[in-house]
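The complex appears here without one of its protein chains, the remainder shown in place.
Up next is chain A:
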Amino acid sequence: MAVQTPTREASGMPTRSAPSETGQPWKERWAGLFFVAPFLLLFALFLLWPTFSGLWNSFFNTSLAGVRGEFLGLQNWREMFGDPAVWSSLKNTFVFTAMSAPPLVVIALVMALLANRQGLLGWLLRFSYFAPFVLPATVVSLIWVWIYQPGFGLVNGLLTAGGFAEIDWLNTENRAMLAVVITTVWWTVGFNFLLYLAALQGIPAQIYEAAAIDGANGRQKLFRITLPLLSRTTGLIVVLQLVASLMIFDQIYLMTDGGPNYATRPIVQYIYQNGFTNYRIGYASAISYLFFVIIVIVSVLQFRLFSGRKEVR
């Protein structure tokens, strides 16, 4: 993938690339930088700088914004690796990812197959499947907390009406994560659905016509043509979805606040708590970097797999 090559370059030593083109006036040579400058300035200020100042902070006992504390060396890092809350919130993050990513890919694919070439009905289907995605996390959480409400919430109302025992979804340790996953699938599946839909619409109709002439049935068309042709899109969606799921924070913070008994607290919330509730900036920075490294490893591994698959085809 194109994404990979430049990344490797960036990690290597900056070589003086542009061999000064002969006779090119000074103004022309640097004109390009003028176009890139506004972006680079913001990039340096609000991405590069905090990335490195975060790493720097992780070696200090910084406790208040703006005041750098004493130098601790690797003490924050050592504490982090021995902190059971780090490991349990990492576990929650991985559990959430493992539970949410598969349905977010599979249901999106099913939706796209169903909504493709449906004429006028297609508008309604696309609207229904994608609409939740445009809602803010807070709105989604308000709606679903109400739906999961014990007693008179929609889900428990239906359970009791059907003669089943009701479940206190958000306050039961082994149900809360499932409840958040269901909410997340409902909320965000629309984006993957649109990616699949676009890919489906890019498959030329002639392929299907040729297959029909060869006597292929619907099942064969699906498994021999459609799904193989979607494999690149599937790779892209899996990469994006795994990274997005690992970044989980908003809806868990808003729906369960990490509870009950920290059973749903993800790593990002633990970073937030250390930084903004306990004011342990240095320690929060160390955990941020652990999380960063995990995200980078997952992304790089995924890109490897993804580009490997493309070469096979």
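Just so we're on the same page, a contact is a pair of C-beta atoms (placed from the backbone, for glycine too) under 8 Å apart; a residue touches a chain by one contact, two chains touch by 3 or more; residues count from 1.
The rule is short, and it goes like this: contacts and distances are computed from a predicted model.
Undergrad: For the complex's missing chain, which UniProt name, "Glutamyl-tRNA(Gln) amidotransferase subunit A", "Outer membrane receptor protein involved in Fe transport", "Carbohydrate ABC transporter permease" or "3-oxoacyl-[acyl-carrier-protein] synthase II"?
TA: Looking only at the record, the undisplayed chain corresponds to "Carbohydrate ABC transporter permease".
Undergrad: With respect to the chain omitted from the figure, which of A:102, A:136 or A:228 is a touching residue?
TA: A:136
Undergrad: Of the residues listed, A:118, A:172, A:220 or A:261, which one is in contact with the missing chain?
TA: Of these options, the touching residue for the absent chain is A:118.
Undergrad: Of the residues A:47, A:74, A:106 or A:207, which one touches the chain left out of the display?
TA: For the chain that is not drawn, the touching residue is A:47.
Undergrad: For chain A, enumerate the residues touching the unshown chain of the complex.
TA: Per the touch rule, chain A residues meeting the hidden chain are 2-3, 6-11, 14-18, 20-21, 29-36, 38-40, 42-43, 45-51, 53-54, 57, 65-66, 110-111, 113-115, 118-121, 123-132, 134-139, 141-144, 146-147, 149, 151-152, 154, 157, 160-161, 186, 191, 194-195, 197-199, 201-202, 209, 212-213, 218, 233, 236, 243, 247, 249-250, 254, 268, 271-272, 275-276, 281, 284-285, 288-289, 291-292, 295-296, 299.
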